[in-house]
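Here it is: the structure, laid out below.
One chain of protein is taken out of this complex; the other chains stay put.
A, B and C label the chains in the order they appear, each numbered from 1.
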Amino acid sequence: MIVEGTHTFHVSAEQLWNYLMDPEVLAKITPGVSQLELVGEDQYKTVSKIKIGPVKGAFTGKLHVIDKDQPHSFAIQMEQLSKIGNAHARVDMAIKTIDAQNASLEFNGKANLSGLIARTGQRVLSGVANVIIKEVFSSLEEHIEEQNIT
Amino acid sequence: MGNMITVTVNGKEHSGGVEGRTLLVDYLREHLGLTGTHIGCDTSSCGACTIHMDGKAVKSCTVLAVQADGSEVTTVEGLANNGSLHPIQEGFKEEHGLQCGFCTPGMMMTATDLLKNNPNPTEDEIRHALEGNFCRCTGYHNIVKSIQYAAKKMQSPA
Amino acid sequence: MIPNSFEYKRANSVEEAISLMTEDAQVLGGGHSLIPALKLRLNNPGTLIDISKIDALKTIGDNEKSVTVGGGATHAAIANDAALAKHVPMMGQAAREIGDIQVRNVGTIGGSIAHADPAADWPAVLLASNASVVISNKDGKREVDIDQFFLGFYDTALEEGEIITAIRIPKTAANQHSCYVKFKQPASRFAIVGCAAALDLEGGTVKDARVALTGAADSAYRVKSVEKALIGNSFNLDLIHSAVGDVTEGKSIMSDHYASEKYRAHLASVYVKRALKKLL
Partner (left out) sequence: MTNYIGKSVKRVEDKRFITGQGKYTDDIKLNGMMYGYFVRSPYAHAIVKSINIDRASKMPGVNKILVGADIPEAIAGVPCGWQVDFKNGDTMKEPPHPLLVRKKVRHVGDGVAFVVAETRAQAKDAADEVDVDYEILDAVTCPKKATEEGAAQVHEDAPGNLCFDWELGNPKDEVAAAMAAAAHVTELDFSNQRVVPNAIEPRSAIGHYDTAYDKYTLYTSTQNPHLIRLLMCAFVLGIPEHKVRVIGPDVGGGFGSKIFHYAEEALVTWASKELGCPIKWTADRSESFLTDAHGRDHVSNAKMGFDSEGKIVALQAYTYANLGAYLSTFAPAVPTYLHGTLMQGLYTTPKINVDVKAAFTHTCAVDAYRGAGRPEATYLLERLIDLAALEMDMDPAELRFKNFIPAFDGVEQEGYTTQVALQYDSGNYDPVLKRALEMVGYEEFRKEQAAQSNGKLLGIGFSTYIEACGIAPSAVVGALGARAGLFEVAQVRVQPTGKVSVFTGAHSHGQGHETTFAQIVADRMGIGIDDVEIIHGDSDSVAFGMGTYGSRSLAVGGSAIVNSIDKVLEKGAKIAAHLLEASADDLEYAEGKWTVKGTDKSVSFGDVSLTAYVPHNYPEGLEPGLDFNAFYDPANFTYPFGAHVAIVEVDKETGEVKLKRFIAVDDVGNVINPMIVDGQIHGGLAQGIGQAMHEGTVYDETGQLINGSYMDYCMPRADDLPSFEIDRTVTPCPHNPLGVKGAGEAGCIGSTPAVVNAVIDALWKGGFKVKDVPMPMTPERVWTAMNN
């Protein structure tokens, strides 16, 4: 499953970088993530609950921020395990300066599903991924706006 | 076994406790020993588990046993009447509508629902009515003929 | 195919069902979307609140200007209802396209639209029918216009703790023509694309048009560009061909091993045309 897209934020590239590297922000913006615990340098343990359509499940997983090149690019490596199946993903992120107040985030990655969810829910699951991605960016946007106001 | 239920199956009343998650098909097979109703899939697709609940064909793998509380259920074991075969059973035998026999109970239960609502179906209508039942042996050819046989038989005066 | 354990509670009234709602609970209507997910353990609620025995939810009422279909009405009941056949014929026609005999005998319209599967049939039909959804909650009732009901992928205007009690469908005028056509995924028999179209015609001119697509995008939607191009023009084959352009513009089109994004988009325009041609 390929995930890709671009989203523009009304902050500078450097600010966007800082947001994305803040575990609290990450925990807040990732849908269903109830816990993001730092377990090593750039390594987190996550607990998340997904509730989309017919799929409701608790996932525990690992999130690893790698290949950091501040403030231009990084990659996220994720592993989410559950009783109904697992997801392994690597998403490359590129931050591009548009102007002093605007930066874009380009993401490009691939998620491999396994277990029951890989076999029975392709149609549903690719939709779920899109929903999650949408929510990540709208939450991040919201968060940034909140920060800018306060 | 938190839920007490009473279900009338093939005219006989059964009462007992079931877990909320117990599917009607498992209740019939495991609790009541009525193994004529079969399980062929886990996605409510194959129709092998079709029974009648309150006179309508349903997939008993997609109904909880607790939901059948107070209902009248008919399974393949209840199709024949006092030892004489139901016309649909006769049709399947006469027209060779079965080979391995596994999908047969579900097929017959779906077919009887069809014939109740449409006593004289066309071939297309029969084929359409079977879209919730898989058969891997017969290519459906003789199943269609079996249902036509039953339709004819049920319409002619005994 | 054994669900995880849950507590089963049967509600005898809508009020009781609402009072039983908790965060960990799920409402069981006909169960034909929910139970398959439970069996595969894709979904694991702590409590199931069974509303399938509430008779009040099953009625189909013939009102002055509309037909009110209870949320617990089965697809089969809708297919066989005389009032719907007379006043909103597309409902019965579409109902017969859903699932199979067994599914139609148990699956309900309320359950289906609450689930909001992007490939389900009802959303397109209700969008084209200009229906509204009657929802009950602890504060009483509210009615949501169908255009505001489907929000996205399995996402509706239904809030936590709410139940769909009815769908209200305006009776079609004598000059309204409607139909639902569907291209099925052959295994699941869900719609790869399904198009519902309803046109008000006066002297051969399109007065009003509602055209909706399901299956193509993450939720059913009205094809406004087509509606606009039809309204005010005289209805004929040429109009159909000129009105139906890119019917998926601005939508994120679904893709799976059976139908790619490109092919789905192509089918969407073919099926919009086919629906309209049936109304000629």
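By our rule, contacts are C-beta pairs under 8 Å (C-beta built on N, C-alpha and C of every residue); 3 or more make two chains touch, one makes a residue touch a chain.
It should be emphasised that the depicted structure is a prediction, and the values quoted were computed from it without experimental measurement.
A.B. asks: Taking the complete complex into account, tell me which visible chains touch the one left out.
C.D. replies: Result for the missing chain's touching partners among shown chains: A, B, C.
A.B. asks: So which of B:Ile5, B:Leu34 or B:Ala151 would be touching the chain we can't see?
C.D. replies: B:Leu34
A.B. asks: Touching the hidden chain in the full complex, which residues of chain A are there? Just list them.
C.D. replies: Per the touch rule, chain A residues meeting the hidden chain are 83, 85-86, 88, 112-116, 118-120, 122.
A.B. asks: Tell me, which residues in chain C touch the chain that this view leaves out?
C.D. replies: Residue positions of chain C that touch the missing chain: 1-2, 4-5, 40-41, 183, 186-188, 257-260, 263, 266-267, 270.
A.B. asks: May I ask you to list the residues on chain B that touch the chain which is not drawn?
C.D. replies: Interface residues of chain B facing the absent chain: 19, 21, 29, 33-43, 45-46, 48, 75-77, 79-80, 85, 89, 92-94, 96, 98-105, 108, 123-124, 126-128, 130-131, 133-144.
Note that in this section only the chains that are shown with their structure count from here on.
A.B. asks: Indicate which of the five shapes (line, ring, star, complete, other) describes how the chains touch one another.
C.D. replies: Topology of the interface graph: linear, an open chain of contacts.
A.B. asks: Measure off the straight-line distance from the CA centroid of chain A to the CA centroid of chain B, and report it in whole Å.
C.D. replies: 48
A.B. asks: Quick check: how many Å separate the C-alpha centres of chain A and chain C?
C.D. replies: 32
A.B. asks: At least two partner chains per residue is the criterion; list those residues in chain B.
C.D. replies: 43, in rising order.
A.B. asks: Show the residues in chain C shared as contacts by 2 or more other chains, in ascending order.
C.D. replies: 36, 40 - these are the residues of chain C that touch more than one other chain.
A.B. asks: Across the complex, what residues on chain C touch chain A?
C.D. replies: Those residues of chain C that touch chain A are 33-34, 36-37, 40-45, 115-119, 152-155, 218, 252, 254-257.
A.B. asks: In their complex, what parts of chain B are in touch with chain C?
C.D. replies: 2-3, 19-21, 23, 26, 39, 41-45, 47, 50, 56-59, 61-64, 66-67, 69, 110, 113-114, 129, 131-133
A.B. asks: Going by the contact rule set out above, which residues of chain C touch chain B in the complex?
C.D. replies: Spelled out, the residues of chain C in touch with chain B are 1-8, 10, 28, 31-32, 35-36, 38-40, 48, 50, 52-53, 76, 99-103, 105-106, 187-189.
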